[in-house]
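Only a single protein chain was left out; the remaining protein chains are all shown in position.
Chain IDs A and B follow the sequence of writing; residue 1 opens each chain.
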Amino acid sequence: MAELSKTKKYESFFGSIGHAIVSGFDVFFGSIQKITGIKGIPYLFVLPNLLIFGIFILYPMILNFVYAFTGGRSFFPDQRTFVGTSNFERLFTCENFLLPNTCREDLFWRAVHNTVVFVIAQVILMILFSLITALILNRDIKWRGFFRSVYFYPCLLSPIVVGLIWQWILMDSGALNGILTGLGIGKQPFLVRANWARFWVIMVSVWAQMGFYTLILLAGLQSIPADLYEAASIDGANKWKAFSNITMPLLMPTMVVVIVLTLIRAVQVFEIIYAFTGGGPGTATLYLVQFIYNYGFASPNRQFGVAAAASLVMASVLIVLTLAQLAARREESY
Amino acid sequence: MKIKILFFMFLISALILGACAPVEVEEPVVEEPVVEEPVVEEPVVEEPEVEEPEVEEPEVEEPVVEDPIADVVELRFMYYADGVEAEVMQPLLDAFMAQNEDIVVLLDVVPYSTVDEQLPVQVEAGQGPDLARITNFAAFRGLLLDLRALVSNPDYYQANFPAPVLNALGYGGFPDAYTVTGPFVNQTLFEQAGIDLPGDDATWEDWTDLTQAVAEATGTAYAIGIDRTGHRVAGPAMSMGATLIDANDDFTIDTEGFRAFVDLMKSWHDEGLMPEELWLTGDALNNCIDWFKTADMVMCMTGSWMIGGTAADVGDAFDWLVVPNPTGAGGSTGIAGGSAVVAFADTEHPEAVARLMEFLYAPENYAAFSAGTLALPAQVEVAQTGVDFDSDNPSVLAALSAFTAEVPKLQEQAVFLNVHPFAFAYYRNSASRIAQYLAGELTLDEMITNLQSDIDTAIAEAGD
Partner (left out) sequence: MNPILEFLTRKRGRKKLSFSDTLSYFYLFLGVLIMFGPIVWLIFSSFKSPIEIARFPPRFFPYTQETVLVEGYDEPLQLFEVTLEDGSEAVLAQVRRVGLEAQMVDPDNPDEIIRVNIADREPVERIRFNLDNYITGIRGFNFGRYLWNSIIVTVAATILTLLVNSMAAFALAKYKFPGRQTIFLTMIATLMVPLSVVLVPIFLVITRIGWNNNLLGIIVPVAATPTGVFLLRQYMLTIPNELMDAARIDGASEWRIYAQIILPLAKPALAVLTIFSVMWRWNDFLWPLIVLSRSEYFTLQVGLAAFQGEHMVQWNLILAMTVLTLLPITIVFAFLQRHITTGIATTGLK
């Protein structure tokens, strides 16, 4: 009882401060509303966001055009010389786009290939694991809260830490090889064979993020009314029918959100890999963002122009994909 | 309800934090207040009238930088450390500050990658520190402070450091250590295998066979390894006859010596003499010393900067020594290298910076740094006097003199490589290109062509 009243007290204390803040803003907004009428209000509301967005996201992206069409080593756009489309030409000079070795910027095309494969495989596996876990957690399970938290915990780790831990587990003298040696299986070349490394990069990113998607999917599952299943079983539908005719369709909207979010993050993957394989072995796990970072920032002889051109190519593909997906969803919902 | 409480607690704590932030005790100098203003309200309160959302307009309000207490100058010194360097440097700075009460030097210890990747851009943007410890001498061309006009003993300064290094730095600093590449060998493993160490005329092929025999006899995991950078590869390649840099200062990758050594590396890699991770795992696990220290590798091709760390970590677990660089068609040579302390031209306090520089390269302080970090001195007077290294470990002292003996044997191109304006373009690109070759993504010919074109592009891109 005592605790309860304590909470109440805090609540009223913070509540009154919150109230004061709200009222303070109200005076400001109210007076503007008087001047402009309700028409001006939406602009006032989007303005702070638009300012920050404009200055720190949109403007830099526009600046990127300047870098992409200029050359030289200077960091200041006004000190760079105009080179036309030569940066893009460099990227697209290629005898056969399927064979990176025949391209002028072979690393760019390796990164493109790797990214495409990674994104597709990672999204599929992420959805698969999250869905299975969510379906299991949606059953009559004891300690559901505990499991939910445990699966979510890796989401809290910084990508750098995730990369370091796993490098450490998978390296030749790492914990997993220790266990395998103990079992008599012997060491496996996890980080030094292209396909092993690609596999682990996907698994590690699934490990680090699946908890979040599991929670979203679980929420979607729990919002499906139970009586639908009862009705279905009275109608004699078997389990598979119930799953494919009730669960999947009703889960679809949630699923779309999850697919979009995983897709975004898969394309943007960088820090985990940077700390985990560093793009190796060779360039087997070199992805686009790392390529751009290496060219624009990390290499001893920075080539802002090529990096900017590559990022524009990447951004335009992404924007087209996003808008197409948005359009598709709109059609679907009508 | 609880969420609401949390939200307000957040808000309140931010306000409290904001209010408390300026209370600073640890630093002697008042610095610009940064966080005090309650960040929360800023974007809303300061809004002008409703207007068209003009996005490109830069923000006006600005944290006004007040000058600190008038007569005390604050210098920022960006520093990276491989081991104890920062701990050795700090007392020197303390001594300097005791002598110069009008100057405060703050050491900002950052990861090496910051010095390597972010610092050049920061400096170019006019946002750099006053001083820094760097390795890429060419990265700051034109941006360093010419010390010759500022120090009281410019002749001493110019006479006591290698001219090519000072030239590369534009007289904007001095090398704080002289490094040479060379191999570390596990002597205990040789003894246990009953195999004698070869003489000075042994080639890389001889060492390959010997270490392989030792590894087999003692059950050691790996025979031989080399750090993942073109810097370490250059020495053996030159020993095997490569002319990496010709008389016109141009890079030539495609030489027989370079091919021969890279091929030898490929055989180490393919036959499991060298850990595959060493070259294949991106920017990590790149130092063979990690295997060497745990006695999992018989011979590790690295350099003189590893002495301190190796001695500390190996302890008395086994005996190790530094052997002369193996020889070949080109004759035994390592590669010179080292880090440098530099001052930036856009510092606001050139006088104070010059005083600090003068202090740091003065023989007694320079020697103290060399002694504490177990580094070979690049300062001529200190080198002539000799350094009383801060160690009584016989392995350490032997290693130091072994590396000292390598210095006169260095080929001209081996000294020049590290001060070449495009040395780092070669170091990094060769690391990743050779890795691609070892991983089987490229053939030897493709590797050579690509590497040459990487370097040429870097030079062309900069050559305006």
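Remarks
The criterion applied here is as follows: a residue touches a chain if its C-beta (ideal position, glycine included) is under 8 Å from a C-beta of that chain, and two chains touch if they have at least 3 such contacts.
Keep in mind that what you see is a predicted model, and the values were worked out from it rather than measured.
Against the chain not displayed here, chain A makes contact via residues 22, 25-26, 28-30, 33, 38-39, 41-43, 45-46, 48-53, 55-61, 63-64, 67, 75-77, 132-133, 135-141, 145, 147-161, 164-166, 168-169, 173-175, 177-178, 181-182, 207, 211-212, 215-216, 218-220, 222-223, 226, 229, 238-240, 242-243, 247, 253-254, 257, 263-264, 267-268, 270-271, 289, 292-293, 296-297, 304, 307-308, 310-311, 314-315, 318-319, 321-323, 326. Within chain B, the residues in touch with the undisplayed chain are 2-4, 6-7, 10-11, 13-14, 17-18, 21, 26-27, 31-32, 34-35, 39-40, 42-44, 53, 58-59, 62-63, 76, 78, 80-83, 86-87, 106-114, 116, 118-119, 121-122, 125-129, 135, 188, 191-192, 227, 284, 287, 289-290, 293-294, 296, 302, 305-306, 309, 313, 315-317, 319, 339.
To be clear about the criterion, only the chains that are shown with their structure count from here on.
Note: centroid distance chain A to chain B, computed from Cα atoms, is 34 Å. Within the complex, the chain A residues that touch chain B are 7, 10-11, 14-15, 17-18, 21, 25, 28, 32, 36, 40, 43-44, 46-48, 50-55, 58-59, 71-76, 81, 101, 106, 110, 167, 171-173, 189, 191-192, 194, 274-275, 277-285, 297-303, 305.
Remark: chain B residues 1, 4-5, 7-9, 11-12, 43-45, 47, 49-56, 58-59, 113, 116-118, 120-121, 124-125, 136, 139, 275-277, 280-285, 296, 422, 424-425, 427-428, 432, 435-436, 438-442, 446, 450, 457-458, 461-462, 464 touch chain A in the complex.
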